[in-house]
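The complex appears here minus one protein chain, its other protein chains still in place.
Labels A, B and C are assigned to the chains in the order they are written; within every chain, residues are numbered from 1.
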Amino acid sequence: MLTIALYFAGSIITYFTKKASAIIAFIFAVLANIAFVFTKPLNFHLANFNLNFSLTPLSYIFGIIILTLASFVMFCYPNTKERQYYPLFLLSLTGISIILLSNNFLSFFFGWELMSVSSFFLIYNNKDRKAGLLYLVASAVGAYGILMGISVVYAKTGSILFTSFSQNLNLFSRREIVYLIFLFGAGFGVKAALMPLHIWAPDGYREARDPFTAFFSGGLSKLGIYGFLLLLFVFIGTDRFATFHITKWTLAWLGGLTAFLGGFYAIFQTDIKRLLAFSSISQMGYAITALSLSTSLGVTASLYTVLSHALFKGILFITAASVILRTGKHSFDELGGLVKNMPLTFIVSVFAVIGLNGVPPMGGFPAKWLVYEGLIKAHYPGLIALMFAASTTAFLYSYRFIHGVFFGKRMPSLKNIKEAPFVNILSSTILMLALLFIGMFPGWVVDFFSPAIKFLGFKVMVHTFGTLSTPLGNFNGFLVGIVFIIAGLFATIVSLFFSRKMRVSSIDTYSSGEALTEETPYHYSSNFYLFIQRDFSGFLRLSARKFYFSIARFIENSAQGLRRIYTGNGQVYIWYVIIVWIGLIIGFLYKGGFK
Amino acid sequence: MSGIGKTSRIKSLWVTYYVTGCGGIELLPVITSRFDAERFGIITSATPRQSDVLVVSGFLTTKTLRRIIRTYEQMPDPKYVVALGACTINGGIYWDSYSTADKLELYIPVDVYIAGCMPRPESIFMGFAHLMAMIKGDKADGWKRYHENYKWYKKNQDKALGNSKKWRVRDV
Amino acid sequence: MYEDLKKDIQGKFPAKFEVIRERRIKVSIDKNSVLPFLSYIKSKGFIHLISISCVDWIKENEFEIVYHLWSYTDEIHIMLKTRISRKKPIFETASEIYPVAQTFEREIHEMFGVDFKGNKRQIPFILEDWDDIPPMRKDFDPLKYAKSHFETEEYTEEVWTKVRKIQKFRGEE
Partner (left out) sequence: MTWAILMPFILMFAGLLYMGFARKIHARIQKRYGPPFYQNIYDVIKLFSKREAAFHGGMFHFGPVLSLTGIIMALMFLPVGGKPLFSFQGDLFVLLYLAVIAPWGMALGAGNAENPLASVGIARALTLMLGYEIPFFIGIIPIVVRTHTTQIVEIIQLQQINGWNVILFPISALASIIALHAMLGNKPFDQPIAPHEIASGPLVEYGGKYLGILQLYQAGAILLSTGIYVDLFFGGASNVWMFFLKTFLIYFVLLLIGEVLPRFRIGDALKFFWKWPLGIALLGLLVAVLGGVR
């Protein structure tokens, strides 16, 4: 409970301090983060509801991941000078800690709303009102779903405690449980940007205040996964949920589609943060597919994806924040060649991108490996193909990001861009080292997850310190890491001898003899994958967003039609009454009058 | 120069054919099936960065000569120049034209001249054989000469082509 | 041979009409009525302006501009000649009638120095960083220019003896 109090106090105090709000916010975040680990269960009554708060192993894991990422992002340099940046940030953290610690529906919902509203204010800016409002409407729809679910549960079980719901589950018929999954799932799906409910995400991420987006995508979207885990395995229970084949199947394929389509759309984005937004949607699709397998492999894969995504997406969004801070530009067409100005940021984002692609030495690979193993074990041959296609799209859009921002010939206007602020580099380097650590020691990570896996009712998979092994195959992260270092050293030594470096300026590249000048735009970056875009332009035109807006327009038009009936002046209504009256009389007479 | 390094340089010459004038027609049979330069390890390379030999075949108009010099400077050492035809030796039939330079020797160091108004593929192969012999005897040191008396070359280049930032990118 | 064409043209313009041989006609005209003639002849089927060339009559101190026109229907090649002064070589552009004329005029501008009023792209064409008088003029001496810019080796007697010695040495006598 101390965490919630600390976060709340922090948000109040940072509102009033002008200069030092950054340091105070960071101190409060770190203190609350530490306090989170030692929270004691607490029980207090509020208007004959007893609100129960306690730290379960599952919320312990999610708390560590999300709150530590939050303190790293808090450590970064804020792009905006607005006063309410830190207070709102800490307020959303208060909401999150309430969600994680609450053991009852009421405070869970209260925390959920607090988080949504405070993050809405950090997204809303008058440059693009629609993005903010879309986010608010989407999370409102989600919240109503959860509220209806809670009320159904309360009506049936009479108490708002989680334990009461999971104990007398037999009160609910099978059909009602599917409704509940649908209702709660809508709420959690919106937050985790599952495909049909994802339309707020691309614009929402783009408009959010800069370093906050790192936490928004790295931390906030994990609440949706936390919700799903809670719903499917704690409330309904593992064995009971295992019988719901149709829901498992649809959830798995929904996650798979989100993963592939998210990645495929990300390829063609020209805005930095929209590309990373679609990539977050795609990675969350991985997590949801994994948890919907409802096997121990699946849940471990889902938790691993959450952890690795929080790390590398945190780094990438911090890089995006520092690039936007220094250049003020958002789209790839205006950027390029920044590797000369921001070398450290470049190195960090290369490692993050290697993690994003799931290439072995970095942390992304064990997550993807567990997802594949889980899918094979759960006999989903078609879905493995879709997930592998999704990971291939990851190569394309992650290189698009690195090339658009750092490579190519630098425009003269970007000549004197300074390196990213030191705080950004420091926090992203620590996140990168963590990513490397979880890549080389997957066994340790599974150990870290094992209390949560047992709490969810699964057997923990066989693992040693550096290796993971499943009945299908095993992966030795430590060996791969060591071999990478040795081979890397050998290759570097080989490359240091032999020919000397012929230092060449950026305008001395091969241009078939033509002399280039600083101003010649000898740079290929906009429309990077034009040849794919041209062939799939038909497919790319249809988008969920257009679908929703067409529904909205349809409702509006039909409402217009109704206005012709309810014209709003008295005489017409009197006519309606008379007509109805006459109809009744005729009906009565037709039925045989006053027999 | 170590033995294996030198033999590999002889056995694998990657060439940038800078076809300026009418020499290009003679180079086609050299590369393709009729005479097949590839059997000696002589293949065309896509960019000057990857090539060792620059073959200049034809008259040197001022416009082309600027590009030839830039391409030559983009090639990594050790690099060799083979000049085909009379136009590169002493101006050929364009000796008195206002737009063509006469002696390639004055602007970039040439290792092998192949005389002829345009030499046939057989003599081009003899030229390459001569180049290989020079490499073996360490006599093909055009690139060293270019570094040592670059000033002289630069003076000639400025006299004929004008020294403007528009074409000279790099002072070697 | 082309009597009707001759009557037709001479009726409208004060032009000297001369048939050189079959399908080849020379028409000389005063410089002011060139453009009306061109637009008229184009409507008569001479839709292809093959090229515009310029002749430097240095003795008469005049440039002669020749328009080569071709008609696909009658298959006749008309060479329209007109004379403009050499000291002030100014003429109006024909690109409104034949758009292709713009490039021909650009080349004549660079090589002879004739300024075509109304030609939107009279920028350097083939020569790069050219600093001398237009090179195609008769008073330009290419050999002097070549000698001053590009050194070349004079084939003196002494050079020839060296060449013959090498040939004897190689047994190619």
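To be clear about the criterion, a contact is a pair of C-beta atoms (placed from the backbone, for glycine too) under 8 Å apart; a residue touches a chain by one contact, two chains touch by 3 or more.
Bear in mind the structure is a predicted one, so any value in this text is a computation, not a measurement.
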Practice task
Using the contact definition given at the top, list the shown chains touched by the missing chain.
Solution key: A, B
Fill in the blank from the handout: Of the candidates B:A46, B:I93 or B:A133, the residue in contact with the absent chain is B:A46
Practice task
With the full complex in mind, choose from A:G358, A:G443, A:G466 or A:G513 the residue touching the hidden chain.
Solution key: A:G358
Problem - Full-complex contact with the absent chain, from B:K11, B:K139 or B:K166 - result: B:K11
Exercise for the section: Pick out which of A:Y15, A:F182, A:Y399 or A:F448 touches the chain that's been left out of the picture. Expected result: A:Y399
Exercise for the section: Tell me where the left-out chain touches subunit A, residue by residue. Expected result: 337, 339-340, 343, 346, 350, 354, 357-360, 365, 368-369, 372-373, 376, 379, 381-382, 384-385, 388-389, 392-393, 395-396, 399, 402-403, 406-410, 471-476, 479-480, 483-484, 487-488, 490-492, 494-495, 497-504, 506, 509-512, 522-525, 528-529, 531-532, 534-535
Fill in the blank from the handout: It is residues of subunit B that touch the chain not shown, namely 2, 4-9, 11-12, 14, 32-33, 36, 38-41, 43-44, 46-47, 49-50, 52, 74-78
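The definition used in the following text is that only the chains that are shown with their structure count from here on.
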Exercise for the section: Round to the nearest whole Å and give the separation of the Cα centres of subunit B and subunit C. Expected result: 36
Problem - Rounded Å distance, subunit A centre to subunit C centre (Cα mean) - result: 72
Completion exercise
Separation of the C-alpha centres, subunit A versus subunit B, in whole Å, is 59
Exercise for the section: Under the touch definition given earlier, write down the residues of subunit B that touch subunit A in their complex. Expected result: 47-49, 66-68, 70-71, 74, 76-77, 165-170
Problem - subunit B-facing residues of subunit C, complex - result: 126-129, 132, 135, 140, 142-143, 145-146, 149-153
Exercise for the section: Quick one: which bits of subunit A touch subunit B in the complex? Just the residue numbers, please. Expected result: 499, 502, 504-505, 507-508, 510, 512-517
